[in-house]
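The complex appears here minus one protein chain, its other protein chains still in place.
Coming up: subunit A.
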Amino acid sequence: TRMSLPFAVGQCGNQVGCRFWDLALREHAAVNKKGIYDEALSSFFRNVDTRSGGDGPDIYKGKICSLKARALLIDMEEGVVNEILQGPLRDVFDSKQLITDVSGSGNNWAVGHKLYGYQYQEDIVEKLRKTAEHCDCLQCFFIIHSMGGGTGSGLGTFVLNLLEDEFPEVYRFVTSVYPSGEDDVITSPYNSVLAMKELNEHADCVLPIENESLFDIVNKIHQMINSGKLGSTVKQNSLVTSSAGSAKTVQEKPFDAMNNIVANLLLNLTSSARFEGSLNMDLNEISMNLVPFPRLHYLVSSLTPLYTLADVNVPSRRLDQMFSDAFSKDHQLIQADPKHSLYLACALLVRGNVQVSDLRRNIERLKPSLHFVSWNQEGWKTGLCSVPPVGHSHSLLALANNTCVKPTFIELKDRFMKLYKKKAHLHHYLHIDGMEQSCFSEAISSLSDLIEEYNELDAVKGGPRTDPSRLKIAV
């Protein structure tokens, strides 16, 4: 079986991760009525024989006995992980997948990366190898973390480096939650920029997420539901923010809705690799098609629809609305407007009862309003997966390699420079073994270079007027 291996690192990473496992189970339960351990399940879960008590051998076929997530949960504080282990997902993980400590990283990238990285390196490698042993084909690694803190940011990017060293051919996808301007962690710009350098150099694909965007989406849904504008009721479990139908029994916490969005992103991203469809889209294909130059690997994502109404019939107008929404700035998971920036490439992964003609009709319709770089005027990568998400008849995940990420990076740089110029809080970092001033200057330099690459692309947005002349053949 081939699998993807998620690493949840830090508080945010684990909270999102937890939602991800929960919703993944819900998704598979909805499709897998007979309780058979199938190929789709095996990409994220092992089937373990626990009948004789404790951890038995893996069962590769037949009925589901006990599902264990293929994952590594890493946190330098115990709170979140403990909660997971006491909650309804406790049987989905075992202690061999956890790496925890008690005191946390103090919102300090250096503590996460240099201190804990060094300390836990062997442990992580060993547990990674053990988990990978169970896979006969490891297709990619996912890291889920936030950029602004200490563990997710520092230790998370340390793990990224490790993965590259240990398994250089396996793709590394990173889902990174970027801090907002009003983030209450003062040093979040430092942590984020230090982490960015690692992402620039060691990640194959990064899906940046901004809390602000998640928050806006949650609010939008709230308003929609409460305004009474909707003619019919919304299907509860269809909300992109919902945990309905999942194992969660406790009242939803404030971040749950936002974390569910990110969890759904990951589910949709991997859906075509798990379920069948008329045009499959694998994770390695995403990297191949959306990364034209190695460093430009930041993909802006959007999910639609945000909810489904309870009435069943979906006229094609509503289907087309789904495509339109995917390009609106309201649906992007970072504060960005791809329509007004430059596309390098775009991927559309559709789930459910959607056929190639629907895809083509919408691409033709939307193309004129989008700006694509001159050498990739028809830069669309498409996938059709037959199985829709729970509560929906169809859904769309759009991934854009677009210069609209630039403002996020520029703002980050500005916030960094505000602190750095005054050398505020630097000593907290510099006294950690292995940290030097050059770490900071290299990191900001890496970010500046990246911004410059996007600037260059934007500068020639119109592209050269004439196509390069073709090879001439002597007749």
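Please note the rule applied: a contact is a pair of C-beta atoms (placed from the backbone, for glycine too) under 8 Å apart; a residue touches a chain by one contact, two chains touch by 3 or more; residues count from 1.
As a convention for this text, contacts and distances are computed from a predicted model.
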* **Listed names "Tubulin delta chain", "GPI-anchor transamidase", "COPI coat complex subunit gamma 2" or "FA complementation group B", matching UniProt entry of the absent chain** => "Tubulin delta chain"
* Structure fact -> Touch assignment to the omitted chain, from A:Ser278, A:Ser369 or A:Ser445, lands on A:Ser278
* Structure fact -> Of A:Glu133, A:Asp165 or A:Glu364, the residue touching the omitted chain is A:Glu364
* Asked: Which residue among A:Asn32, A:Gln121, A:Gln321 or A:Asn376 touches the omitted chain?
  -> A:Asn376
* For the chain that got dropped from the picture, name the residues of subunit A it touches. => 1-2, 39, 136-137, 139, 276, 278-280, 282, 284-285, 287-294, 316, 344-345, 355-358, 360, 363-364, 367, 374-382, 384, 467-468, 470-473, 475
